[in-house]
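Note that one protein chain is taken out, while the other chains of the complex remain in position.
Then we have chain A:
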Amino acid sequence: MKRDLVIKWHFPHPPEKVWECLTSPQLVSQWLMKNDFKPIVGHKFQFHSKPLPKMGWDGIVYCEVLEVIPNQKLVYTWKGGPRPGVIGLDTLLTWALTAEDGGTRMVLEHSGFKGFKNIISSIFMESGWKKGITRRLNELLNEMQ
């Protein structure tokens, strides 16, 4: 799977502490968003935040837990759209924790944007583009690597 958005972070705290903050709904609501998360595979939950009408998002994130490995890995879907029942953004979040230098190294992957990139790539690969458009798309693709 293509890694679309990867963010690495170091916390000066052990993985168990970081894991607690990723999986306790009360703690998650303090640093991320209000939610009804449970660390159980198959559990469906939501995050609630301020709507972003300009981005076509009503402020609700629909999630389903796909993988739980305590203190190491957490995977859930991350879907949203302009209104209930209409999903525009269909992505996946993967949280990976490893002990590092007495603290925790976190790798957060937000993937699923690849559908877009593939489409843009395939359109770009087609001939017949005006020079300026080709250049701009090429730049865009490079930025998305």
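Going forward, a contact is a pair of C-beta atoms (placed from the backbone, for glycine too) under 8 Å apart; a residue touches a chain by one contact, two chains touch by 3 or more; residues count from 1.
The rule is short, and it goes like this: contacts and distances are computed from a predicted model.
Asker: Which name from "DNA-binding transcriptional ArsR family regulator", "NADH-quinone oxidoreductase subunit H", "L-lactate dehydrogenase complex protein LldF" or "Heavy metal-chaperone/transport protein" does UniProt give the chain that's left off?
Answerer: Matching "DNA-binding transcriptional ArsR family regulator", "NADH-quinone oxidoreductase subunit H", "L-lactate dehydrogenase complex protein LldF" or "Heavy metal-chaperone/transport protein" to the record, the invisible chain is "DNA-binding transcriptional ArsR family regulator".
Asker: Name every residue on chain A in touch with the hidden partner chain.
Answerer: Residues in contact with the chain left out: 4-5, 7, 9, 11-13, 17-18, 21, 27, 30-32, 55-56, 81-82, 86-90, 106, 108, 110, 113, 115-117, 119-120, 122-124, 126-129, 133, 136-137, 140, 143-144.
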